[in-house]
Every structure is written in structure tokens, then in C-alpha cells.
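A single protein chain has been omitted; all remaining protein chains appear in their positions.
Up next is chain A:
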């Protein structure tokens, strides 16, 4: 036990004395969260909207008023013809134009159906989709407010409602993804580098010759990073809550417990990487390309899994972050408990055990 403590203490010395690494370890979570929270926003705050009204009647004007009173849309001028739209988009003067057909109110009155068109700047599809959705919902709001019996809607109307995140705040989406990414980075990358560094500097030779058992070496490497990663989780959750008002609707204890499990998964992956490589550079490449990229791209952090092609959906199943993300989103935003999340938890647990067993098997008590 004394040997083990000495080993862990030595690991802490390494972390603290390498100022650059220490700065990255503790500064990165804060920096990333602030970046994602402030700079990279998906929600639309101001849509410069133009009106092309061929009808000019009571209904179209009431609709326009309704649109501009919502706060999201800013009046950017009226157009006389559809030909003016491309120029208005190109100059950046407008990014949305609402077109009402001639005789809008009359048609609505007579046929129950009138056409309006929402033209958006498709060069930014994400913004376009959001803007279209907003506009639709404003129009629908207006129509439902008109308790005019003569206006009939046939069939079923689909009303999208963003539950849990009604204003579609992107920081709600980013916090869980960011946690997954940071933990992967800190835990897997740092452990794999710290073990391969011992191999590169030749100190692994001495550690092997010492009476430390392989398990002691592995666990001794894991403990400091487990602690560090956990501090990172707490920092991110606290920052998200106090700075951005991201709630944790479920149990905080459960969130931290699941995070610890995910840290273990990432750490065991890091150790597995370090047992199969001999240089820090290779370990870093594998960690970055093999772990970080899939964590960002295939976990559902940025791109929804359901909209991926089927092969990628299948691959996403083996990415630990995918499961962790489901858990964090469910606990933080939906207030879910372990009863709903036992399946994801079990998957992470199984992955951790698999990686651990594989790295203990692969860890060589000799050189090569």
C-alpha cells in the first residue's frame, strides 16, 4: 500500500509540474464551456424579415404585425416583386421573406385555404430550418387565436413543441456533449500519454524491475486522472448551472455517479491504447483520431444519430460517449432516474470491464 501511495504521489507531481498540461487540464473545461455557451449559438435571435404582400388585406397585415411583435423577427423592408428577393439575400439585408398570395383574406374566408410562402436563405441550412419553424409557429398561433368559426382546418395539424428546452437553447445541448468530450480527452488521452511517456523515457524498465505489480502500476496511473476528471465534471456542471442556468432536473448524485462510470470507461480505453503503443506521439494520434473525433461526430453531440446513414448508426453503438450522452441529457434535462437509464449504464459498465480486462491481458511485464 505504501508503494502504491508513493506511486500516486509521483503521478500528481508529474501533473502539477508540467505547467502546460496542468493549464490545459483545468483551463480547458472552463474555456470550452464559455466558448460553446457564448460564441457558438444555434438559436436565432434576430431574423431580418422582408414582406412581399400581394394582397394587402386585414389578415396579412395582422399576420405581419404578429410576426414582428414576437421579438425574433425584425422588419427589414417590403418588397414589390419576387425578383427582388435574391438581391436582398445576397446583400445580407434580409434572410427571410414572407410572401402572401393575392386575395389572401378572401381565399381564407371562402376556401379555408390561403397560401403564404416562406423564403429563406438556404446557404445556411441550419438557420433556415430554424427560421422556417419559427415563422410557421407564429402563423399557427395567429390562426388559432382567430376563433372565427368560418375558418376550417381539415385533417390533423402537427404542432411541434420543444419540450425540456422550449427556447431551443444550444447550451442545453452542448453541456452534455462537452462533458463527454472533455472526459474522453482528459481521461483517455492523458493516461495513454502518461504511460507511454514512461516507456519512452525508460522509467518503465525500472518500474517493471521494481516489485510493483502491473495492477498497481495501472491503478496508480488511473487514480490521479480519475480525480482530475471528476473535478472537471463538477466544474462544468457548476458553471453550466450558475453561468448559463442549465438545470439539473434529475439527481445530481446520479449524474456524478454516471460520470464516474464514464470516466472509468475512458481511462480503461486510455490504458488499452498505451499497452499497444510505445510512443507518446502514436498514443496521441490514436486518442485524438480514434477517440475524440468519433466522440464529437458520432455520439449525437453535434449530429443527431437518427439522421445518420445506417452504417454510421451501427458504428455509433460502440462509442461510449453515445451512451453517456443519453444518460446526461436524460438526467439533466428530463430528470430521469436509474430506472429509465439502467440499459445505458449497463452498456457503459460492460465496455469498461471489457477494456480493463483487455489492457490487463495486454500489459506486458517485460519489454516486448
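Note that a contact is a pair of C-beta atoms (placed from the backbone, for glycine too) under 8 Å apart; a residue touches a chain by one contact, two chains touch by 3 or more; residues count from 1.
The definition used in the following text is that contacts and distances are computed from a predicted model.
Per its UniProt entry, the chain excluded from the display bears the name "ABC transporter ATP-binding protein", taken from "ABC transporter ATP-binding protein", "histidine kinase", "RagB/SusD family nutrient uptake outer membrane protein" or "Spore germination protein". The hidden chain makes contact, of the residues A:10, A:129 or A:361, with A:10. One of A:210, A:281 or A:317 touches the chain omitted from the figure, and that residue is A:210. Among A:78, A:144 or A:201, only A:201 touches the chain that is left out of the view.
Residue-level contact of chain A with the missing chain is found at 2-3, 6-7, 10, 13-14, 17-18, 201-203, 205-212, 365-368.
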